[in-house]
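Report on the structure given below.
All protein chains of the complex are present and in place, except for one that has been dropped.
For subunit A:
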Amino acid sequence: MIRVQNITKRFGDYAALHGIDLEIQDGEFIALLGPSGSGKTTLLRIIAGLEFQDSGEVFFNGEDVSQRKVADRQVGFVFQQYALFRHMTVAENVAFGLSVKSRRERPSKAEIRARADELLRLVQLEGLGKRYPGQLSGGQRQRVALARALAIEPKLLLLDEPFGALDAKVRKDLRRWLRDLHKQMGLTSIFVTHDQEEALELADRVVVMDHGRIEQIGRPEEIYMDPATPFVSHFVGETNRLAGPSGGEIHFRPHDVELVAEGGQAVLVDNVFRKGGFWRVEGVAGDALVEIDVDAALPAPAVGETLRFAPTRQRQF
């Protein structure tokens, strides 16, 4: 179990984290989701021991590791740009964590080689051990970085924007593959992302952060259906915002509306396009821009037409 307790961190005048509390159970797959500057990467690096908090503690299985350096925490860390050692072969990269062990703990050369081969097989890069990182594709490099991090048999795997530098197709394949690997190896994993779709698809629980604070922690379903704050509602998924009748704001998803004959909210249609099984209607309601989805079985609304709709599910903030 990982426990983060009241962590604060400043960089000069800039407060990166304000009193973060977080508990992660063994075997969980956690996403730290937030916009840039939300403190998510700083939190990940503090858990890893690559950065140190100004106050607060980090516990691994009840043991205070707050002052321990990254080398002594036995965590696997995967960097956004992979940080592969370019002058070493893929196999040497993967074996690095084993070959720098003190002579007493270091496995024999043959054992290290066998272990590297085994890891390359695990990440489906068998036979590429003699290549250099520069000769691999982005997705392959990412998997080498993962194999290298797994070589030290970490209990905790930390990934900083693991799919950030990949194109959409590779990203999708790699996502699914990573989730399988996480389950198969019984790891506890935390990954940082600014992509809400990635977080909702992959994680057991999502930690939504903004401005150095945790806005909400919950299962993807909870985060999406029951956002705790206006920020979460707006940041995760698509959200329309209208002024509430008694002040405040009403938030609703584009798909949580139905067309009504009278009453409801009038919207002047600006633009219509197909989005899967719906017509996505962009329009103006009062002084706000709204997007609503209309069943594509119905004829497409015309531009300039006025529709009336009522949210079927909404939240008042």
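Assume a residue touches a chain if its C-beta (ideal position, glycine included) is under 8 Å from a C-beta of that chain, and two chains touch if they have at least 3 such contacts; residues count from 1.
Keep in mind that, in the parts below, contacts and distances are computed from a predicted model.
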item	value
Protein name, per the UniProt record, of whichever chain is missing from view ("Cytochrome c-type biogenesis protein CcmE", "Sigma-E factor negative regulatory protein RseB", "Sulfate ABC transporter permease subunit CysW" or "Nodulation protein E")	"Sulfate ABC transporter permease subunit CysW"
Omitted-chain contact residue, chosen from A:Phe29, A:Phe60 or A:Phe77	A:Phe77
Options A:Lys69, A:Arg121 or A:Arg313, residue touching the unrepresented chain	A:Lys69
Touching residue (missing chain; options A:Gly134, A:Gly263 or A:Gly304)	A:Gly134
Residues of subunit A (touch criterion as defined above) contacting the omitted chain	48, 50, 69-71, 74-77, 79, 81, 83-87, 96-97, 100-101, 132-134, 141, 148-149, 151-152
